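Of the protein chains in this complex, one is absent; all others appear in place.
Here the chain labels run A, B and C in written order, and each chain numbers its own residues starting at 1.
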Amino acid sequence: MNIYVKIAYTFLGLMIVLNWGMLMRVTFRKIGARMAGRHGVPFRQPWIDLIKNIAVRTTLTHGVMFYLGPVFRFSGAVGLFLFMPILFGKEAWMNFSFEGDLVLILYFQLFGMLGMALGAGEGGQPHSAIGISRGLAQHAAVELPMTMGIIALAIQYQTLSISEIVAAQQGGFLHWSFFTNPVASAAIMLSALGAFGYSPFNLVKAPNEIPIGPPTEYHGTYLGVLMTSGNILGVMETILFMNLVFGGATNWFELIIKSFLIYFYAVFVGMVFPRFRIEQSVAWFFKIPLLLGFIAILMYSF
Amino acid sequence: MKELVEKLNTKYALQDIIYQRDNMVFATISKELVIEAITYMRDYEGFAHFVMMSCADWIEDNKFQLTYILNNPQQRCDVALRVMIERENPTMTSAHHLWKQVWTYQREIREAFGIQFPGSPRVEENFVLEGWTDKPHMLRDFDTHEYAEKTYFPRGGRTTNDPATYMREKLYPNQPVTAKKNKNVE
Amino acid sequence: MLNNFFGFKPDRSKYPSVNEDGSLNIDLSSHQYTKLWLGPNHPGVTGNMAMELTLNGDEIVEGKTHVGYLHRGFEKLIERRLFVQGFPTSIRMCVAEPDTNEYLIAACTEELSGYDKQIPDMAKWLRMLSLEMARLQGLLRGVPGQAGTYSLGIGVQWGVYLRDLILDRFEELTGARVYHMYIIPGGVRGLLPEGFKARMEDNLKDIDDFIVRIKKLMFDNAIFKKRSIGQGIVTKEMVDKYGVVGTTARASGVKRDVRKDNPYLFYDQLDFDPPTAEEGDIYARTFVRWQELIQTVDLIRQIMAKMPEKGDIRAQMPNVLNWRIPKGETYVRIESGRGEYGMYYVTDGSDKPRRVNLRGPSYTHGVALLEDLLVNTNIADIHALMVSLQTCPPEIER
Partner (left out) sequence: MSELNINSKVQEMLERSEQNAKNSEKTFVRPEDEVREVVAPDGSIIKINPLYDYFSGERPKEEKPKNAIVEKFLNWARSESIWVLGFGTGCGSIEIPPLVTPRYDMFRFGVQMRPTPRQSNAFIISGYLSVKTLKRVIRSYEQMPSPKYVIALGSCTINGGMYYDSYSTINRLDKYIPVDVYIAGCMPRPEALLAGFGKLKELIKEGKAEKANEYARNFDEYKANQKKIIKDWNMPDYNW
């Protein structure tokens, strides 16, 4: 395929992912509202919020890193998108995935968080600093079991390429890693709860403890960029878990259904559970998910 | 209740004993004895619950009245001890060592009435006001209306009527005045 | 043992070191401590209140409360208003449960002027109904609010909706939604509207359903238990030392309820038993309040059943505009949703009170007790601690 056509497809894909992310978020806000018995925000709300944030007139800065924080987060989200095969078997939507992209994806997950840490530190708000240190601590705890599960999958399929992992899962739902390797899948999906950042693991933004964590000082366009990258990240995380555990997607319809259900799993848990404290959260990930990750690796090592 | 008041009376020479309710008595005690009395009541008579501490300004007599209200949770009775202290350079012995919440009351009274409680923790800090430069705000001779009119920007068109005269004028304009007229009408 | 390992708690008896005068030796320039102001603009602080915290990591080594952001000078304002003009002013002292203020100032003026024996029975029953409804609406916000502090917001949404229904009943009964001015000196302002009892019973049925649901949502929830058990413990010894009252004292095993100890109105004719717990932590306090919610629903049913159909609702009172009360002083206490709520009232024989002083439970809970409980707490638990002590800043500063 021509590289220019490829770039055009990538931009189109990014737009689709961004809009799907916004729609998905607002749908879950509405579902949450219905649980409470409310109507909730209208479906157009995230787009209007984005326009309004860009339309804010005053912008002020605390320094260079304050600019770069949202940029880092956005590049983390876009990087995650660039190297992720979105639809299996369609060359146009494989993006720039290559052999060994799994390692790069794991790195990009952390990239946005590090950018936020630098930006929030420059902002000087104590709540930002507390939030981001909580975020990094929890991220380390989430990464460990998740990486163990992913390594177990890599050993199982003998590859570090996401497209090959997806390819190995084709041919009926019983070929999904969820059924062929339940232990590793469980480790990944339990730590996925932490990656999505819904309650009980929403410590980073914890609204009534440290309002609202790292983005406290961010406003206007900065916040718009943060919101955009947050929406892209949300979808890309679901696509990652879909590719690893639930057999990927071969068309857009399948992608929408699967990513919606995976996201719904995180929101569903978040609706009925309060929030952990940071040490409880870290301890939780170091108990069952980590144990499952160990077992998964051991199972395929011998 | 009666025996207790008798006992306290012989020990601390109470005055103006008023039985407000069956289980509530008000009495005046001298300034020097009050801390001793409430310590005795807490330790030996079971008045473990410190209800509140309050102050009233009797500007006509040039006195402040400090009231300590104690409650006996077992016997379900209350004793309120009044202390009259001079209005000039008012100072009172602190009771913060008896109950943990007393310093809050003392801090508030220090700010509102200007009564000093030497030794009470954080008593010099402001409690509710910030940057207050006028006289203590709960004194009777501090006119809050005048202060508000002078300091803030009252919006025009606000009228205040004395309810008694206003009602009489509006509702019964032809009726002669029968009720005793108010002295304190502003 | 394992639990203690994960819930690592530093030993605050060793550091920070204590100076000779008893203050903590905190050197902010040593990079060990952080000064953090929480509030007044902070969604995790109940009401408009600030806390000056010194942190070591995210553990609090010293906490100071700053109040006064809601100070309106009520006690000064009432001193320059007639007795009856004091009513609309006084009920705004605490917005969470305004009816208790109404009853207190009515009871004080009646007692001092000697009219307390002439209040008709019907008025007393209606007063009790209004007070219990006020307690119910406060608890409907407060009980799920405890889970809300741990970001379990769904119960709050249900609870506030049901509270709106109770406020509708208040509107029927009194004409106002939040500030009712229903209890006036000498009686109450009106009889029950037609069909009130049936509509109230409908709402109480909804609340029964809510009570069951909230139990599953909160008290059977593993993470809620994990966050609240063992946190913010008020021991039995602390109850008298700090002047702890109400549900907070009852959750520490001290059965103290003004409705039982010093019955006012017709509370001695009702059949109830204040719930207690022994642990004294946040979970126990919330659980006691949840039982209190059940009991309040039952009390409203009892009151509506025992209440006479008709009767006088007001005693023969003097012209309130020329009303003079002889010199005297009194202290009246009742049990509000938060605990003993009292008013000290001094009259000097003129047509205005000499001194009015409110004693709210938050005055001790929210300043002295909170400051001591804050030490060694995680900043994540501050909101939960404040809500569990039912801190209501407007009644601290008035």
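Observations on the model:
Rule of thumb we're sticking to: a contact is a pair of C-beta atoms (placed from the backbone, for glycine too) under 8 Å apart; a residue touches a chain by one contact, two chains touch by 3 or more.
Because the structure is predicted, anything quoted here is derived from the model rather than measured.
Within the full complex, the chain left out of the display is in contact with A, B, C.
Across C:Leu36, C:Ile60, C:Ala96 or C:Ile207, the single residue that touches the chain missing here is C:Ala96.
When the whole complex is considered, the residue among A:Leu153, A:Leu203, A:Leu223 or A:Leu290 that touches the unshown chain is A:Leu223.
Within subunit C, the residues in touch with the undisplayed chain are 29, 31, 35, 40-43, 47-48, 68-73, 76-77, 80, 88-89, 92, 95-96, 141, 156-157, 160-161, 163-164, 177-179, 394. Although one chain is not shown, part of subunit B still touches it, namely residues 128-134, 137, 142, 144-145, 147-149, 151-155, 157-158. Residue-level contact of subunit A with the missing chain is found at 33, 36-42, 44-45, 48-49, 51-52, 55-60, 124, 207, 211-212, 215-220, 223.
In this section, only the chains that are shown with their structure count from here on.
Judged by the touch criterion defined above, the protein chains link up one after another in an open path, with no loop closing it.
In this assembly, A is the chain whose CA centroid lies farthest from the centroid of subunit B. The pair with more inter-chain C-beta contacts, choosing from A-C and B-C, is B-C. Inter-chain centre distance (subunit A to subunit B, centres taken as mean C-alpha positions): 61 Å. For the pair subunit B and subunit C, the distance between C-alpha centroids works out to 23 Å. Residues 18, 20-21, 23-24, 26, 48-52, 54-58, 65, 67, 69, 73, 76, 78, 80, 99-101, 103-104, 126-130, 137-138, 140, 142, 144-145, 163-164, 167, 179-180, 182-184 of subunit B are the ones that touch subunit C when the two sit in their complex.
Note for the complex: subunit C touches subunit B at residues 67-68, 71, 73, 75-77, 79-80, 82, 85, 111, 240-243, 254, 256, 261-262, 319, 321-322, 328-331, 333, 340, 342, 344, 346, 348, 350-352, 354-355, 357, 359, 363-364, 367-369, 372, 397. Of all residues in subunit C, those touching subunit A in their complex are 6-8, 34, 36, 42-44, 58, 147-154, 157-158, 161, 217, 221, 223-224, 226-227, 378-383.
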